[in-house]
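With one protein chain held back, the other chains of the complex are shown just where they sit.
Right after this comes chain A.
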């Protein structure tokens, strides 16, 4: 006991106790931290109502014709839309890429200025130009928004239907097949986590986290911009479902390793934190202990 009594008064003893306590808190936390349940997905479906081609044409003339030409045949500033199909329009407009702000650059994802109904009308109108893939209506689209509904009940009901459809679609896939397909076909551009990545020529593969299952499907079906096309023969609808299920499931998966997941950037972020937080703290402590001790000597 004498030993401890003597040490207890040492100028550093207090800090040692604090540090030990810290270590215990750290260890303890890991044991009590809840293993979070899977996060809920955030998207829901709205089935296409009857289309209104007149409205479609009107929107097209106002917002699109300047670049794509009055009959969608293309101009200097926009490609030919004759055979792109409704799927392409639905993808481009619902992700906010179209109408483009700058025809020379890749468009980022933005909130779309149109309602889903307007997009459906526009897509149906553009589909009349030629032959192209139709919108995959059996795949859940963007979740219904409260603002689109008159009453709370209607919204709740639509939301419930959507959630059920979403769950069914996502869970219907085979994780192993989806993982293999995703890692073989998409991950070299969109990265293993779907966080996206840089491509050549100033282009980039965007992150996939905001895309609805339907937008994922349409992206594969139409190959926007620098992305290759995966039509229904290259990847069958079932394989697409596996793949989409994998992406959405991985996205919803909690980060088991701690509150700071470093945006799933991985090793670069880990190395950065190791140096800026880890080593820096320890060296600061070395400087501080030495200063304390010198003051004591």
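One rule holds for everything that comes next: contacts are C-beta pairs under 8 Å (C-beta built on N, C-alpha and C of every residue); 3 or more make two chains touch, one makes a residue touch a chain; residues count from 1.
Simple rule for what comes next: contacts and distances are computed from a predicted model.
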| item | value |
| --- | --- |
| The complex's invisible chain, by UniProt name, from "Cytochrome bc1 complex cytochrome b subunit", "Urease accessory protein UreG", "ABC transporter permease" or "Methionine import ATP-binding protein MetN" | "Cytochrome bc1 complex cytochrome b subunit" |
| Residue among A:53, A:134, A:157 or A:198 that touches the chain left out of view | A:198 |
| Missing-chain contacts mapped onto chain A | 2-3, 6-7, 10, 12-13, 15-16, 19-20, 22-23, 26-27, 29-31, 175-176, 179-180, 183-184, 187-193, 195-202, 204-205, 249-250, 253, 255-262, 264-268, 270-271, 273-275, 277-279, 281-283, 285-287, 289-291, 293-294, 297 |
